[in-house]
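One protein chain omitted, others in place.
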């Protein structure tokens, strides 16, 4: 399925330059500074993935929502009873993914990881299921073996502020050579968002893992700071905040405490929750300026949009819908205070592409602390990446971007995603070379930076 | 004027694939599930169009506003007195349409329908006028003859909820073979929008045609339901709502009635009107879930923006200006209630391209009830269609879109618009093939779907 010159623009001179640039970066190690792979995969030496459906279909919200959108009930997709039957549904609807990034990632991982070289279809559903199932049983498809095969130099997981990090400790203790390459990322959403599901339980858990009695706002801050130290000790270089809005208006300590007390009493309003998150983004920036953890912000998704699906099947089922997002005014309080701070670093993401050229590139192109993260979620596709290069680079400059991250929980798809990015980068650079905007030697340097160097630098790896 | 390879991207390999794909779909029947052709054209067997100006210039708001924008007074364009003089103005300003979709549609219909093969100009104004006038007098240029010549499989008109539908009945009664191919679409704007011009008169008319005495909100709803049955009986498969905002917040029955009563008493405020429209979108979705008519929503135009032009020349004179439109939060109440309903279907349109990738593709790519309509109004141009494919397809997938509709009142331009869409589709698919994102056989299937199949399915034809 995978042609060597896939994705590249067709004009022959540009394509030959793109192929040359791509050849120089395709085998570089993978830098994965932001993602959602479960660290448990690596904690156990002989961990094996489940069946093909548990690995490829059921955890992938891109795949699930596309099948659901064409009328296939979640009941039929999420059943544990007959995975082969679920695979048949998936294979016989594989055409739905034509032209989509899921289609491209799947084709890549099916072929390169599992040796499935035909487009999936009703006709080959059983054979492909068997093929993958057989591969999964073999040692060379264990997570640790794939980690080596994929040539991953660093893999950051995303871990709740309340996480014990025991999986991270276990994989280091186990003496696995990859152990030090898998690092945690500090994500405090479930305690920062006062209306997070089971917020109170998370606060209690935070108290336990931090050893801080969280009876007021000051203690809450101390607990977070304590945990950040712990995360750093296990290699963390970054934090992540997934918020609805990037507003960053600080509250006074008294106001923050009053809101926090209302939350502890189960009486926080929606407005309280919004103001507290806004305040906490400011406060997390303060912590980052102090301890040097790079602050990531992922705003703009209205989560759990479909109450029926959320009620029956939980979060991350394809019903998180983006909204227009405002950065310029929202980030101003934070940037007024920390934007020029030499120890502060922030990486911004967006689901609203209109902000690339209008707000994010001008910010990243001026503040030394601000870098622009790669296209996120719906936008880390071939055309999404092209639009990112097109709309960001002229104003921000390449060196104010943060390279690539795959942001995936689908471990076998990691090489596919980096490969797509590297091809897109080579293609874009070839377009500049063939237009004499840069020369080939510049392009080679920039290709290395986009593939590896920018991510290393932005995430302080 | 019309080169066979027009519009296609120039790279030779991609172009040859595009031409091959286009050859496979160019002669397929035209599916026209949404438009504004006057059904009276077909009700009378020997109907003849008026003169070239009445047919081509005066009803076309794209043409009128472009001429006005360059300083030509509407008085000079809309006069009934000397059509040949109006044509001379039009022909001598034909350069204004260079590079515009109007220019491309006009070139196509002038050549293929009327045999005018030169660019219009002051020099050939009289000759082209004569040529078209002569053609219009001939039987093969009657609406029914053109309907056959254009190979139209289905043509949906747009008809007010208050319309008697007598033209639709007449064309069926007349025994014309095309009669069953021309179907109405239920559009209740003039009674749903409490501040529509002559709203009270429309309510009275609705009472007459439905046979329901509309003294309160409940009766209003019954009248609408009654009329939907009547529309369905004449072949309607869809409704359409043209609204300023896609807000869909329902009111209680009591609140709805209170607002409706204020409107009957001529006392509805602007806020009443906005809330009632929002409520009615929710209610129309309820009706669609009940009776299976596909619900179209066309939001985001600030109509009649220029009071002087509106006062003198009425609506649809080129002064409807789009605004930024929010879908995610606006549609949530409706989708929470009906989004997963197996009988409900909705087709969304936009004048705000920023919502393609951000809001509409994620919604269409998740909800089985939601399909995304083709580029609308200012955006059904070559580049507008390219941007639609670029920004929608990776997230929504082709199968969650609704194919093409021409949305025109300019009957002779229908083939031109479908031809442009089919070329754009072939060109886009060829771009995927040449990049090995899909193979040629996938592309052939998708080309058929984009040309015909998706529209048939989305509109339940």
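By written order: A and B. Residues from 1 in each chain.
Assume a residue touches a chain if its C-beta (ideal position, glycine included) is under 8 Å from a C-beta of that chain, and two chains touch if they have at least 3 such contacts.
Everything numeric here is computed off the predicted structure, so don't read it as measured data.
Undergrad: Which residue among B:83, B:143, B:299 or B:318 touches the omitted chain?
TA: Looking across B:83, B:143, B:299 or B:318, the contact with the absent chain belongs to B:318.
Undergrad: Among B:11, B:189 or B:406, exactly one should touch the missing chain; which is it?
TA: Within the whole complex, the residue contacting the unshown chain is B:11.
Undergrad: Pick from A:132, A:398, A:416 or A:451: which residue touches the chain that isn't shown?
TA: Answer from the full complex: A:398 touches the omitted chain.
Undergrad: Determine which one of A:196, A:234, A:434 or A:461 touches the chain that has been left out.
TA: The missing chain is touched by A:434.
Undergrad: Consider the whole complex, including the chain that is not shown, and state which of B:382, B:404, B:428 or B:459 touches that chain.
TA: B:382
Undergrad: Over the whole complex, note the residues of chain A touching the chain we left out.
TA: For chain A, the residues touching the absent chain are 11, 13-14, 324, 326, 328-329, 332, 335-336, 339-340, 342, 354, 357-359, 361-368, 370, 390-391, 393-395, 397-400, 431-432, 434-439, 442, 445-446.
Undergrad: Tell me which stretches of chain B touch the chain missing from the display.
TA: These residues touch the chain not displayed: 2-3, 5-11, 65-66, 68-71, 95-101, 103-104, 119, 302, 305-309, 318-324, 351-354, 378-379, 381-384, 387.
Note that only the chains that are shown with their structure count from here on.
Undergrad: For chain A versus chain B, what separation do you get between their C-alpha means, in angstrom?
TA: Once rounded, the distance between the two centres reads 40 Å.
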